[in-house]
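Quick one: the structure is below, questions incoming.
As you look at this complex, bear in mind that one protein chain is not there, while each of the others sits in place.
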Amino acid sequence: MSAAAVVPAGPPKLAATGIRKRFGHVSVLEDVSLTLRPGSFHALLGENGAGKSTLVKCIMGYYLADAGRILVDDAEVRIASPRDAQALGIGMVYQHFTLVPNMSVAENLVMARARLPAVIDWRKEQGRLRDFMAHMPFQIDPARAVRSLAAGERQKLEILKQLYLGNRIVILDEPTSVLTPSEADEVLGMLRGMARDGRVSVLMISHKFREVMAFADEVTILRRGRVAGTASVADVTVASMAAMMVGGEPPSASASRSGGEPGPARLALEAVEALDARGVGALRGVTLEARAGEIVGIAGVSGNGQDELLEVLAGQREIVSGAIDVDGAPYGGTRAEARARGLRCLPEEPLRNACVATMTVSDNIGFRTYDQPPNTALGFVVKRGELRRRAAECVSAYRIKTASVDAPMASLSGGNVQRSVLARELQGTPRILVVANPCFGLDFAAVAEIRTRLLEARNAGVAVLLISADLDEIFALSDRILVISGGKIVHETPVADADVAVIGRFMAGHGHG
Amino acid sequence: MSRDAVETIVIRLGALALSLFLFGAFVAAAGASPLDVFYQMYRGSFGSAFSFQNTLLRAAPLMLTALCTAIPARLGLVIIGGEGALVVGGLAAAVTGLAAHGAPPLLATTAMAAVGFLVGGAWTGLAGALRAYRGVNETISSLLLNYVAIALLNHFVEGPLRDPASLNKPSTRPIAPEEMLSHIPGLDVHYGLVFGLVACAVAHVLMVRSVFGFGSSIVGGNLRAGQLCGLPVRRMIVIAAVLGGGAAGLAGMAEVAAVHGCANASLIAGYGYTGILVSFMARHEPLAIVPVALLFGGIDASNGLLQRVDNLPDATVGVLQGILFVVILASETLYGRFDWLPRGQPAVRAALDAGVETVKPAATEVSS
Partner (left out) sequence: MTPAASTSLGAWGVALALGAGAIRISTPFLFVSLGECITEKGGRVNLGLEGTLVMGAMSAYGVSYLSGSAWLGALVAGLIGAALGLLHGWLCSLRRVNDVAIGIALILFGTGLAFFLGKPFIKPSAPLLPAIDFGFWSSSREVRSALQINALFLIGVALAPAVAFFFDRTRWGLVLRTVGESADAARAMGYRVDFVRSIATMCGGFLAGVGGSFLSLFYPGSWNERLSSGQGLMAVALVIFARWSPLRCLVASLLFGAASALGPALQSVGVMWGYHLFNAAPYALTLAIMIGTSSATRALDGQPAELSAAR
């Protein structure tokens, strides 16, 4: 029983040397080496696409490296699957949870074990789990359904699961992306404490300099599949790490803010309530407004109603009560209304939420206009040639990289899907733009470009509602910040007066405590 | 011809060949000579003017019942209620024909067609509406409605509407001869075939070329994208279901008004079920339905000859259809694997496959 084997000797040393990985002709990793000393907290930094995930997947056995060796306590090992990795005491916590929401904590933990008895004695297992939890820095009731856990608790449970499985080396892929700043500090602080105690070694993928500086002992920085530097955190600064990450060309949004005071209210929500996919209240009386020529940032921890807020405005979810007004008149979300009032949406994961992956790029760009002259003939036949011509204009104006406008949308990279949808939504005369996590998963260049486009839209008088889980992004773009928590707007402040600590408290739902 | 079209035809023909091979092995195991069976199938379907007309007669309702699955399929629905829509459409058409007795024949026939279309449309429209407004699985509900339709037909032809003169096979009273659909000049085939061909052409324009079809592709490809564009998703689902069922209802009208002359259990001939197969084989493309319906009409037409000459049971065609259906669906997996085809773009294809697998619309919700 692995749970009993929690505190023997310290974790082993893990080393990867000369790792190379190519997908087809694309080289993702070239001669990458990394050493994780026992009991250390090691950060792996890099832009999106730098090869961080690929490296840890090679270590975990998801991919077989084309060249290079993996050593545990200086002995070469062969890791062909995550099971092999686990047998060596190496476990991983993923960016997206791998817990099963509809099962209990106990079921999730027991299921994760490599060996299970044929028939499970739940009473005995629950007892053992309680004993195990008693030795841990935090406790979760094994009988609770994972569905009922908050994001922070789930992330802790993920880490706990690794310890329960007896893993001494824990690899984490951006573990704090779904947590509030204080939750993140708590989880990382706990991990560091356990590393200091010599219980585990930690390898954490991150892109947040603050967390690396505050919690890690060592840092390895990847750039374009190669090691750009390895250092003790004590010896580096944020600036030097940033320089290593981007290779000395720090990006910035090229458009600056212009214009004076924002104009009249374009979009107004009044006490809007909506249910989530399980029928539970997700928006509990949201009241807000966005004025012409301003960016309103909605900050919050994922899962506090942001998805539902966007869906309500995108026509993907019905409201239970309340009112949505555009330019002071009720807004029903039909196609005609969306066109007349100029309300446009850029949801997160646009390939999943705003595109048809199997339709062509030109069709996807034409979703807003295919039924309007000059794209129609006789009033009802769609002129594909006209759509193609317009799409070609967008492709060059937004520098969308695609084989052709006839390529399926799914063949585009994430950044290019984002550009295509942005091009579509900004066609014509947008008056209101609702965007959610527009830069999630994009590299620096794409991030800078998308942010520039948003600022340009703002400067042109569009009312922009920016829903983002990334506080840095909120601070960089917003004129005004609102905080959403538990399906309500709990805090509002102009960006000039905003304080991260205060906003973090409101995000965590402790604004007044 | 585009690469996709070439690919589709190559894969479909390969699936057809494999199915015939498996079917040949099957009849060989059952003691018949596969070559002779194939020869009889050819003879019974396309071998002579007579058999070809028989094939056309059977292809006509198949074109219409295939549309019952194909039109809603473009919105992502799997409606398999063609059999029920055909039956209630036929029954309603017969009732209309009887009620319109004495009216000008052209008017009566037109009324029969219109009522058949509307009642058939209402039948699957119900499955579509339940899907759109209540989230009821349209596949199961439409199939259940088939059984309800058959029970209704039996109830009426054996009860309230029974012609006392119909002894062995309970039927409604026959409609007046002048109200019947006539034959296409020069052919021994009724105008139901024209209905089928015209319906497929109209469906092509509507579902592939028109604004409604473009919107349907968005909704069928990704419901959430359709909602984002402000499309009236629920209404579109109901419209497509009604149009599909209407086509099948029209098939029922043609069977009544051109073949049987009355409504009875002969309407339950399995055209609805074969139509599902036709639609899937045609990949729900209205124009492709025409040749595929001819193929299946031919298979159906050869059934009698197989029974007489090769002494095979009447279920033989059912076995072939079953094999074909399974093999054709399984062959879907081959798309994108033939890189030797012209203009192959393996990377694009792989990305597309990955996209198709990850992009599952969150289908529990439909909001207009």
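Remarks
By written order: A and B. Residues from 1 in each chain.
Just so it is clear, a contact is a pair of C-beta atoms (placed from the backbone, for glycine too) under 8 Å apart; a residue touches a chain by one contact, two chains touch by 3 or more.
Keep in mind that this is a model prediction, so the values were computed, not measured.
Within the full complex, the residue among B:S141, B:T172, B:S216 or B:N303 touching the omitted chain is B:S141. Set against the missing chain, the residues A:T98, A:S258 or A:S321 yield one that touches it, A:T98.
Of the candidate positions A:S81, A:S321, A:Q372 or A:T429, contact with the hidden chain is made by A:S81.
Although one chain is hidden here, its contacts on chain A can still be listed: residues 81-83, 94, 96, 98-103, 107, 110-112, 114, 116-120, 122, 275-279, 318. Although one chain is not displayed, chain B still touches it through residues 30, 78, 80, 130, 132-137, 139-141, 143-145, 147-148, 151-152, 154-155, 158-159, 273, 276-277, 280, 313-323, 325-326, 328-330, 332-333, 335, 353, 356-357, 360, 363-367.
One rule holds in what follows: only the chains that are shown with their structure count from here on.
Separation between the centroids of chain A and chain B, computed from CA atoms only, is 46 Å. Within the complex formed with chain B, the residues of chain A that make contact are 24, 277, 314-318, 333-339, 345, 347, 351-359, 363, 367-368, 370-371, 376, 380-382, 403, 407-412.
Across the complex, chain B meets chain A through its residues 205, 209-215, 217-218, 221-222, 224-225, 227-232, 345, 347-348, 351-352, 354-356, 358-359, 362, 364-365, 367.
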